[in-house]
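In this view, the complex is presented without one of its protein chains, the others remaining in place.
We just call them A, B and C in the order they show up, numbering each chain from 1.
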């Protein structure tokens, strides 16, 4: 991660396309916090790549001034992985919604953690499918009425933080888009973490989720740092992560492994030994090629 | 789950196709234990459906006398779900390999747990891709040399038991195919559990996995029941599940939720109110149809 | 000049409640016996953007959105600016003076009808969407239609919210109605409300849902995706009452595998998606072909490639459906041609899927699935032709014969036993297998057996083709030109033919419903008698024209294509036919080019 010498402001990460989210949508907060975090970290915008899936939340790259790839529903992590492995000098941020990341994209999320590529993954968790006009999501609470569950959701939500911890994620945090200052701090830590980092963000959908509103969260949110949680304690992290639904919604850094696994670019012998792949010369000479053929002779 | 009135023997679940696994393959033990468990539970063979993916392990239904569906790589859980929802009177067992279930099929595994359909899921975990002649799997240990990682695996394995627990699975067990009696007991409990039940089985691949051999396991395996583990204690279960790789490999029932979530067929109002879907009459009258159209008039 | 039909356009932003305003209007008109066709052009955004709903109203059923605009209901400034220039002489523009500050000059003969909505209903200050109700009331007045239509709809819509809400809405509509009567000229027209027979207002997606009910479907499985979500929503809303289990799994791969599992276990299960979701399903569609499990999937096409223009219509997934999954296996691809056929098709294909034990892909598109039209309720027969499960074994039978699940037969179809039946145990495997289901890919392979099993499966295609009704020529035999289309363009082509006739060009039509298997011989025979053949399709590359050439060896004389996101209007086809007949172009690439469609790029670099 390179840092710029010049001062950078959040507005330097603002594209000329104004966000088209519904007024009051939580995703505004996510965007603002990310712009602030990048500015604070002084990452030159052209060295940032924001990769998203499909969903309201996944429109974010269009509103963020940087390189962006607005890909397929559920696939930001593999795309971001490809980009990062090709050019480890970039700051690569994967982002999307709860349906995108915990529904159709769940496998990439868990395997992304396993691979431990140096990515920051931000999930705008509104517990609903927003862009498709309000169906149940894997994080929708049981009983929730949606267009696809008009008489109430009969499945229990999954707990992304528990899953991330169980999968071995070395940095696990949760924020709330109603508190962008706090959120920006989480992003900064996540971006600085070398390896796969998760920031799950409760980002209310004011149009389709009538259950998990700003008020709902405000009544329940507790900051982990304020209650003395030790983010290096795995078991404590698990215990805090289990709490969702118990009336208390903790936010903050749940877990930061004091002995984090080295990221893939340090472990893979090819990536580790030399500059970013994209900066290496291409092709080989006929003499070198001949040697490869000689193995078959 | 119906039980037969006549005595049933393991050989009643033996198809006329002899297994084609390599001599010594762990999957023989998995098959034998399953035949024994079904016999002990007296489930009439024609009321059992074994659904698998693709892999050496996934050939199992061919050797098991029952209904079988040998589907696509990674997809036994959704297929089994469709079958069980259509006919809740059947005993549906999903099975496959570690690549099948924890690699390409991981998302279905986690969401299968979330949906909590009454399935038993048996994973023949040999920590390798067997049928494709020996590539790294998501449960291969770090450093393991395989055809796709000739200089050693640079990724850490995922821990399926931790993931299952984090996903909210109410019955989580692990067996060893070298101890079929113990394994059959786990299967019986898993089949009797109403809801999604996982039995991960260490089932050595004698041909391609030269690391995790029978000997390797025999030196490490510890039975949970012998060390006084309380399977109703979630935190203890997590702690035992974390142990893989620490020199000790616990087997047995890690977790059995004392207050299990009701299975989907009890929660879904359509499934809950009446006989198996397949046994309900089909179609409606013109008068009933007319009412539906009148909503649009 | 009194109009025989009236096209009303309602324009606004997402969130302005256009869809429900349209629903109210459509239902009101239908209850009064009028016929209509409504199409909503919207964007993939929840708030903002420009939404443009057109309702074409007539005494006889219109079959397309039509060519022109007669009445504009502008819910915001932008809509007035965009569409005012399009209004035909004799038409009018209604708008709320509180939302529209700047009134552009109206074209000659177009009446501007500013309605001071805040003055007409005090609710407006709290609930701005009430403007829709007021304006619909006003429109009703200007179309000289009896107010009871609107009233009855508002009553039934708001009934469950109590009489107060009903009164409030009826009052708002009435205020608009009266204000308009008092202040504007009514528009002369020949619409004849008050016909006795009531029609329903239905979308293709609703018809698919109703068809599924008639077919005895017990499970509907889908992952949300525009424009297929309408089926999911209808099914979810009705499932509990009808005993249909509706599930939304984690992704489309799970959807397809679950659907196949359910069908395999003996229920009828259906799934639905759009192109991107279907791409993920293709591997499993091949599984259904291989294990010979019936399956029905509705693929509602939208404008691609990739995410594309998710709220726009296109017929661009024919090749995807045809090429779904590796290798050759029998399948049926059907494209219903109108709302009635959406209903009929589901009943029909479930019977065929069961009979031939094959996967069926029903190709719809956003236009067909989401547009509303009036339909005759009497044409929906839930009881006939009845449910035919084909050779399905659900009860044990003591015949002493061993059971071969994949028995080689003349037709390629083998009796299918479902799990749970004693005495018929077998394994259904995606690996190649012998008649008894045992793998022939594994410890032994046998080219002879492999060949036999491939031929067994593929033979079904010939029997299926013979069973399907071959396409028919509609219209005069000796026409100047034959228009060939497929699926949803049936109506608009029909109307174009009518318009061409008025211009002295006679045309007839072949509209293909069954795409795979294809009636190559029959179509070639029809077309060989045509003077000119023009293919009309809603995509760039002429996917259907390629199929047609392949199956009939006929080179069409011309092509009319559209891939700008908006559906064909009759005028596009009329102009295209003329250009082709005049030898000006071989491929006419249509565009919706009225000023109302154009948008300046709002964010300069």
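As a convention for this text, a residue touches a chain if its C-beta (ideal position, glycine included) is under 8 Å from a C-beta of that chain, and two chains touch if they have at least 3 such contacts.
As the structure is a prediction and not an experimental result, all values here were calculated from the model.
In terms of the touch definition stated at the top, the absent chain reaches A, B, C within the entire complex. When you scan B:33, B:106 or B:224 for touch with the missing chain, the hit is B:106. The missing chain, though absent from the display, is touched by one residue of A:41, A:80, A:128 or A:253; that residue is A:80.
Note that of B:72, B:184, B:249 or B:284, the residue touching the chain absent from this view is B:72.
Contact with the undisplayed chain is limited, among A:69, A:222 or A:236, to A:69.
Hidden from this view is one chain, which touches chain C at 41, 43-45, 48-50, 253, 274-276, 278-280, 282-283, 286-287, 289-291, 301-312, 314, 316-317, 319-329, 402-404, 429-432, 434, 436, 438, 440-451, 454-455, 458, 539-541, 543, 546-547, 549-551, 553-555, 563-566, 589, 591-593, 597-599, 601-603, 605.
Listed here are the chain A residues that touch the chain not shown: 15, 17, 20, 44-47, 49, 51, 54, 59, 61-62, 65-72, 75, 77-87, 89-90, 107-108, 111, 115, 268-271, 273-274, 277-278, 280, 282-286, 288-290, 292-294, 296-297. On the side of chain B, the interface with the absent chain consists of residues 16-18, 20-23, 54, 56, 72-74, 103-104, 106, 129-133, 135-136, 138, 147-151, 207, using the contact rule stated above.
Keep in mind that, in the parts below, only the chains that are shown with their structure count from here on.
Of all chain pairs, the one linked by the largest number of contacting C-beta pairs is B-C.
Taking each chain's centre as the mean of its C-alpha atoms, chain B lies 41 Å from chain C. Centroid to centroid, with C-alpha atoms defining each point, chain A and chain C lie 37 Å apart. In this assembly, the C-alpha centroid of chain A lies 31 Å from the C-alpha centroid of chain B. For chain B, the set of residues touching two or more other chains reads 107, 111, 115, 268-269.
Under the contact definition stated at the top, the residues of chain C that touch 2 or more other chains are 240, 246, 250-251.
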